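This report concerns only the one structure given below.
Right after this comes chain A.
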Amino acid sequence: MDRRHFIKLTAITGTSAALTACGNPENQVIRFIPEDDLVPGVATWKPSICPLCSAGCGVIARVMEGDAEVFRKGQAGVIRMGLAKKLEGNPEDPISQGKLCARGQAAIQITYHPDRIGNPRKRSGERGSGQFTDITWDEAIKELTGKLNALTAGNDQASLAFLTKPRRGRRLELIADLLQRYGARPPVTSELFSDEVLRRANQLTFGEHQLPTFDLANARYVISFGADFLGTWHSVVLQSVAFGRMKQGRPKFVHVDARLSQTAANADEFVACKPGTEGLLALAIAGEYAVDAAAEKTGVGRATIERLTKEFTTHGPAVAIIGGAPLAHTNGLFQAWAVNRLNLAAKTVGNPGGLTFAASAPVVATRSLKELLDVPPRVLLLDDVNPVFTSPPAWKVAEALRRVPFIVSFGSFIDETSALADLIVPDHSFLESWVDAAPETGTAPRSKYGPVMRPLYDTRSTPDVLLQVAAGLAKPIPGLPGTFEEYVNAERPEENRVQHVPPGAKPRELANTRLTIAWTDPQFDGDTSQYPFHFMPYASQMLFDGSLAHLPWLQETPDPMTSAMWCSWVEINEQKARELAIEQGDIIEVTSTQGSVRAPAFLNPGLAPDAVAMPVGQGHTNFTRYATNRGVNPISILAPVTIPETGTLAWSATRVKIAKVGDKQTYDSLILFGGATRERPDWTHGRGDEH
Partner candidate 1 sequence: MSAIYGLYSDPNVAQVAVNNLRAAGVPDADITVISSEPFEHFEFGHRDARTAMPWIATAAGAAGMVATYYLLGLSQHAWPLVTSGMPVAPLWTNLIIIFEMTMLSAIAATVITLIVTAFIGERGTLYDPEVSDGYILVGVEKTGDAGKLESALKIDGGRVKSI
Partner candidate 2 sequence: MNRTLTKPFTDDMVRPVMSTTVWFWAIVLATGTVVASGAAAWGYQLWYGIGLSGKRWPGFWALYLTNFVFWIGISHAGTLISAILRLVNAGWRRPVTRVAEVITVFALMIGAMFPIIHLGRPWLAFWLFPYPSAREIWPNFRSPLAWDFFAINTYLTGSVLFLLLPMIPDFALVRDRSTGWRRKFYGALSFGWRGTTRQWNRLESAMQIMAIAILPVAVSVHTIVSFDFSMANVPMWHSTIFGPYFVAGAIFSGIAALILAMAALRKALHLEKYLLPLHFENLGKLLLLMSILWGYFVFNERLTVWYGNEHHEMAVFWATQRGQYAPLYWTMVICNFIIPIALLSNPYTRNIIGCVVASFGVVIGMWLERFLIIVPSLAHKALPYSWGTYTPTPVELMIMAATFAAMILLYALFAKFVPIIAIWEMKAGDFAHAPRQGLAAADPHRIDAAAPASPEAAS
């Protein structure tokens, strides 16, 4: 705590004491009685779970005493209480193993965010105007209960929809249970970078509707097809820890992609492959596809394929990973299936150095966003999701939501979606509430932890609010737990916080080994002649899918590959840009059939010349002071191409054209931390100064 502030607080305390003595109960800042038994200056550590992605890393929070201005029963005051100061990986957690990624480090800023919603609010202006008035919790719960009672009265319980993130754990289980018992349909999940197609392929090949876990630590040959497994894909910390162990030996890591991602940057060999054809390369290496044909389709040289095949078969244990862009094509299922074939050919499935599956945790049935959009509900409950931001414009999510008569948001922030809400009933932050997780990785633990600190604001845990509403319904739902805490601890005693689950039975190829998915060419939106560039949006290393753009630490942490901060950018191949007379920082207009965005150019030596890449994350129109009106959102020019089998967005299936619309002298919008991109800049061309 900074000293100035401390002094100010002390002054306030003194004043309030004097006021109390004068018998003036209004307008005073009350010093509440300390709630915790903490020794000043001594840190204690409390466990919790990082909520930012589905990896479910166990964290420990450093808690120290501090003076916080808090709200209690509608009254503001100062309280000396335990405050979380820093998050570290929990050494006892099998996922994080004491480590934490950049995003996880910044999760603590959610709790202390200056724009966090601190109390229930009710819409007072036009929908989407952002005008809300504060209400009490009793009013909020009464309002919500009334809406649900109205649905029940009209025998229209199916018109209640719950939209959330796909997070496995007791929280979603409770919500699904409540919905079912109320009579509503299962919860709807929404995620931009969905791996549903990979789960579908694993279902077909191994009978496991899950993401695989990779034993990288024991692998000696890793071939990754576009999977950014060290940056943003799947369980990043777990995979990175294993990668670090693997690197203690002398493994080979090959990355196949059209763009040098942060993971690809760590590869011993980078193989450039035409987008959407990675599966053919995998099949060819597996020996199930003609090398010549694969070479022609993928653009990878014959000699390279043969060498990779030889290396893959001789330098085991080998494992193949697919994720990210290669799955986001219309033929995503083929791609995933083909990589499964390659893993089977490596004979490492279920063995050390190969892939395994976690013991099946109860899977909650969910519905896709598409279903929700097709049949708009009468009452929609939003649980910290932002589909307005993460959906292509053609899906018309905002328009669909505007047709929903009543929307309730549980999120802690106003974003593009929750701005449309009629009622905001803010959740605690993860540090203030009971948390639990059941990640779908490795020795998937079921972990649960109590609150790290007391709430700063007049917020309430969403499951508790739902339980309270359910209890107050005109037609009450019987047999409910009193609180989420009870529900979490009902399964196993409270002391047993981390439950290590042994891996599931060794996955085997299903009996129908003959199952074959036919190759189809990936379909792209946009004509090649008119839209010559393949558009590659990717999950930003820091801002992920944009849901973390409100955290200042992540905004200011440089992107690993570009060193950009606080901005959007368009990546163009360095040599291609020279041909097009585009310089670093020039403003580029990227146009697809759906629209166009403008952002400064970053000349990337590691991008295919016929591709243009953009990070997802910026471009929020309404998402706290740190993210609003910053950069552009590449999703806003994505075509609504979906993967037929899953209905999820094929976000890598859009083609674009580019045009220079301004130079860097006029628009200084590319904010880079680093200078030169090369260690030995080439001065012979008078270049090298990259700014």
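The working rule: a contact is a pair of C-beta atoms (placed from the backbone, for glycine too) under 8 Å apart; a residue touches a chain by one contact, two chains touch by 3 or more; residues count from 1.
Inclusion criterion for the candidates: all candidates are chains of the complex that A comes from, given by their letters.
In this text, all values refer to a predicted model and were calculated from it rather than measured experimentally.
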Candidate from 1 or 2 that touches chain A, complex-wide: 2
Touch list for chain A against partner candidate 2, complex: 563, 674-676, 678-681, 683, 686, 688-691
